[in-house]
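The structure's right below; bear with me while I get my questions together.
All protein chains but one are shown in place.
Chains here go by letter, A and B, matching the order in which they are written, and residues are numbered from 1 within each.
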Amino acid sequence: MQERDLPSLLVFIITAGLPATLLLSVVGLGMGFLIGVALALIRVYAEEDISLLAQAYENLFRGVPVLVLMLLFLVSTGWPAFFSAGLALGLRSGAYQSQIVRGAILSVSESQMIAAYSIGMNRMQTARHIVLPQAFRLALPGWSNEYAVVTKDTAWAGAIGVLDMVKASDYLVFEDPVLFLPAILAITLIYFVLTYPITRYAGEVMSKRLRSLGLGGDY
Amino acid sequence: MSIVLDVRDVWKSYGELQVLKGVTFSVGEKEVKVVFGPSGSGKSTLLRCINMLDPPDKGEVLLKGQSLMEDGVNLTMMRARIGMVFQQFNLFSHLKALDNVTIGPQRVLGLEREEAVDRAHVAIEQVQMTDWIDHYPAQLSGGQQQRIGIARALAMDPDVVLFDEPTSALDPELIGEVLQVMLDIAQAGTTMIVVTHEMGFARAVANEMLFIDDGIIVETGTPKHFFTAPENERVRQFLHRLEVLYGGQESVEQ
Partner (left out) sequence: MVGSGDMHNLMPLQYGIVSYIDELAQAFLVTLELYFVGLVLGFIMGLTFAIMRQFGGRVLSRIATGYIEVIRGTPLITQVLLVYAIPVAINAAGIADLPLNWYFYYIDSQNRIAVTLNWPILASMLGLGINSAAYQAEYMRGGFASITSGQLRAASSIGMTRWQSIRYIILPQGLRRSIPAWSNEAAYLPKYTVVAIWVGVMEILNMSKTVIARTFLSVEMYLILAIIFFVFITAINKVLEITHSRTKIPGV
């Protein structure tokens, strides 16, 4: 990390740091999706005590800084920093995605479930064909938000040694602040380009479309 | 005439509130029964008890001689044989009109997609919605949504269809198209139990009318009986109020 002029520093940030950022984001979101959907289904459909366990999981992972989770996994598993960071991001995102999906499931109108039972569907079929397809659409704005959260929070991984964009330049904070400023501005801009179009699209265009289909009056 | 549905001494309470206090009646094949009575008298509860969406506390419901309340009956398969049409339509908002109708035959009856679509087309034809099959519920008027709701029930080829005030959530100018469809399917021989205050409909097709108040059937009879000589004072008052509300052309003739 000896880049001492801005162009080569930017190239280094993008070629060395950006892939880690993107990969961590995908891993965190994907793992969080699987955990989140499972937890949401448990909280809505499972027995009381199992549901309480799922709730405890949510509270736990929402109550601890993601960097502390990363450090904890790093020192307790002995895995490479990248895996510890991905694990922390995924487990924590699962807690948030569970809430997103659960909220969406609960906002599917009960009258449609009754209609489904009235044509002879059982609970499983009603969940599979009526509730979940609507819930997944209703969850889109929440998911786009979570995408932005996870993507931005990949930046914490630098603190446990993952070479992401911030890590690729942060040694300059103290060594060469004049060079550091434009570099960190560029990184900030890259994050904005990664997150804003998607949250904007899902937040506005998508919720408008959902409303026009009579879905998600509350979003 | 064979009995399709037999309701025997059905009781239902919600907590302290006793809603149904022993309701008994039966419906024969191709019969149309109209149920009416004051708001809160238990009409919707009665329909929900019939298809076990809300199982009764006591009593018996038999569909073609088979009890729905015995242990071990496959409730979902029995429900598939009892259609239901809702006041608020309750269409599946993520599905186009056609798929609202095919989903039952496909998922519950296990038909192939093409078979389900054929069946749906017949039902949709009956409710005159063929031009609208590609629309989502939110893109349809209330009357159109309710007609798809009726088609959804018909496509299951049910033994009996329950209607819970199917027109009372509609704007006045949309009521006619739904009533017309209901008249058509009644005349085509559909067995129906209809909760409604549309007395014109009752007069045209009801084999029998049941007046329910405070959880019991107070009086039964033909439309002619009710419109000429209702016995119970409460019935007379109720019909009179309907007349004041909706105009006299089709209710009480003293």
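Quick notes on this one:
We adopt the following convention: a residue touches a chain if its C-beta (ideal position, glycine included) is under 8 Å from a C-beta of that chain, and two chains touch if they have at least 3 such contacts.
Note that the coordinates shown come from a computational prediction; the quantities given were computed from them, not determined experimentally.
In the entire assembly, the chain absent from the figure touches the shown chains A.
From the set A:Tyr45, A:Phe136 or A:Phe180, the residue in touch with the chain omitted from the display is A:Phe180, counting the whole complex. Touching the chain that is not shown, out of A:Leu53, A:Leu72, A:Ile114 or A:Leu213: A:Leu72 (per the contact rule at the top).
Although one chain is not drawn, its touching partners on chain A can still be listed: residues 59-60, 62-69, 71-72, 75-76, 148, 152-153, 155-156, 158-159, 166, 170, 173-174, 176-178, 180-181, 184-185, 187-188, 191-192, 195-196, 199-200.
In the analysis below, only the chains that are shown with their structure count from here on.
If you average the CA atoms of chain A and of chain B, the two centres end up 47 Å from each other. Residues of chain B touching chain A in their complex: 51, 53, 76-84, 86, 88, 90-94, 103-104, 107-108, 136-138, 149, 152-153, 156.
Interface of chain A with chain B (complex): residues 109, 111-112, 114-122, 125, 129-130, 133-134, 137, 212-215.
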